[in-house]
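Worksheet for the structure shown next.
As you look at this complex, bear in mind that one protein chain is not there, while each of the others sits in place.
Up next is chain A:
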């Protein structure tokens, strides 16, 4: 109980919120890293997954890449990148690792979603004279949207977690509060940082949960 009140005290101390090491700055760093890397990963993964899913090719790759991603430790990749020339670009290793770990769930979910679209619907679209591109954009994509969004959600949660681990390898973000706490042997700071990270992750998950609740309506609206 002592530790919890101490952690609360640490969190509510205004001195810990300002400055380059302050909570506000770390929170912003974490948010920017997550959003930017999510956008980049989506731009990389979604077009590939949608086209592969539309063509029905490369399925083994798209499905297995998630399993490979799970077996490779995030921390190891971060440190390996840090020791390569990428390590010299400041946040370079963090960004590359974040994107690498966000791509597999995006790819797998979008691909599976595309393949799960009812084949007879796709044939009906072809029968109506739709081109491949039209089928992809107006039939398959809207129908697979829930699955694609699920992938985006998993990727976002993964990004928040990876951005935290990046602090172990010298990256920015909320994880830095935890690692700094460990270096100072300050349990209240470690716990306060952990609470912040956990809250951040749960808020992201919650935001997607709400978006998903609203999405069936949007998916139908998007099928114009």
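One rule holds for everything that comes next: a residue touches a chain if its C-beta (ideal position, glycine included) is under 8 Å from a C-beta of that chain, and two chains touch if they have at least 3 such contacts; residues count from 1.
Please note the rule applied: contacts and distances are computed from a predicted model.
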Omitted chain per UniProt, picking from "Fe-S cluster assembly ATP-binding protein", "Multicomponent Na+:H+ antiporter subunit A", "NADH-quinone oxidoreductase subunit D" or "ABC transporter permease", is "ABC transporter permease"
Among A:24, A:43, A:72 or A:128, contact with the omitted chain is made only by A:72
Considering the complete complex, of A:32, A:51 or A:161, the missing chain is touched by A:161
When the complex is taken as a whole, what residues of chain A touch the one chain not shown? 3-4, 67, 70-77, 79-80, 82-83, 157, 160-161, 164-165, 167-169, 175, 178-179, 181-182, 187, 190-191, 193-195, 197-198, 201-202, 205
